[in-house]
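For this view, one protein chain was removed and the others were kept in their places.
And then chain A:
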Amino acid sequence: MGRRGEIAFFLTPAILLYVVFVIYPITRAGQYSFYRWNGLQDLTDFIGFQNYREAITNSVFQGALMNNLTIIIASLVVQLPIGLGIALLLNRKLKGRGALRTIIFIPYVLAEVVAGVMWTLILTPRGAANATLQNLGLENLQQLWLADPDIALWTLFGVLTWKYVGFAIILFLAGLQGVPEELHEAAALDGASWWQIQRRIVIPMIGPTIRIWAFLSMIGSIQLFDLVWIMTGGGPANSTQTMATYLIGQGFERFRFGYGSAVAVIMFSFSLILALFYQRFVLARDVQDPVSGRKG
């Protein structure tokens, strides 16, 4: 086997698999999006951009898009300070630190389905959450956590935070291990307070880790599906629809494959634009300004 033969031998299986099951379906989605199609007949009813027009003017889709944006922003604004704060606190010699890390990471390893079923049971109107509030004498904080359109999205966001903040903490802790001990000591000798050291030295040094985390968090928020599908199915009154639950609902429950594909393409464009923008303006920045534009 020549050198070319070897290269072909190593690359062909992966390229084939990738093209057949990733690239081909995605280009097909682009094609379907211009048709009215139920997935069964021949693909003949070409309707141009009508599916796209319908999606962007549809109030449920607009709501879904807004929900994705809300989750993206809330994740950054809430999970970053919590994750970073806890990581900074725990970044020291602790007995039982290994066990602590393991425990913090557990929710991340559970399936979203399992976490979703678990929290649904806890958050039912007569479930443990409300019962605990009652036992604590906090009846007025009791809520219809998943049935009240005004708060269901925030309930889901709370569960998402429970599930994913551990990942942020572990990631930040790993980043913090790369900050040399001597820097802390030197700054402390110069009279810097704990917070000054964190803010001026430590946080800037783990800037790259924070930026990558933020990126992963945003991409994850755009794709949000399992947990929502299990806990609310997009309800009540569409108040928790995401682009993905809307896509699956239209595609598989109403057999609107063309329209669903248009939603898929919009969703993909959204992550692509976000990725390019992020690559250009945030990841490319130097380490001086670590928290991606947010004030510390």
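Please note the rule applied: a contact is a pair of C-beta atoms (placed from the backbone, for glycine too) under 8 Å apart; a residue touches a chain by one contact, two chains touch by 3 or more; residues count from 1.
The criterion applied here is as follows: contacts and distances are computed from a predicted model.
Q: Suppose you had to identify the omitted chain by its UniProt name; would it be "Inner-membrane translocator", "Thiamine ABC transporter ATP-binding protein", "Lipid II isoglutaminyl synthase (glutamine-hydrolyzing) subunit GatD" or "PD40 domain-containing protein"?
A: Cross-referencing UniProt, the chain left out corresponds to "Thiamine ABC transporter ATP-binding protein".
Q: Considering the whole complex, which of A:L76, A:L146, A:L160 or A:A264 touches the chain not shown?
A: Within the whole complex, the residue contacting the unshown chain is A:A264.
Q: Pick out which of A:A74, A:A147 or A:I212 touches the chain that's been left out of the picture.
A: The one listed residue touching the chain not shown is A:I212.
Q: Footprint of the hidden chain on chain A, which residues?
A: Those residues of chain A that touch the unshown chain are 1, 3, 6-7, 9-11, 13-15, 17-18, 20-22, 24-26, 28-29, 32, 39, 86, 89-90, 92-96, 99-107, 109-114, 117-122, 126-128, 130-132, 135, 162, 166-167, 170-171, 174-175, 184-185, 188, 193-194, 208-209, 212-213, 216, 219, 222-223, 225-226, 229-230, 244, 247-248, 251-252, 257, 260-261, 264-265, 267-268, 271-272, 275.
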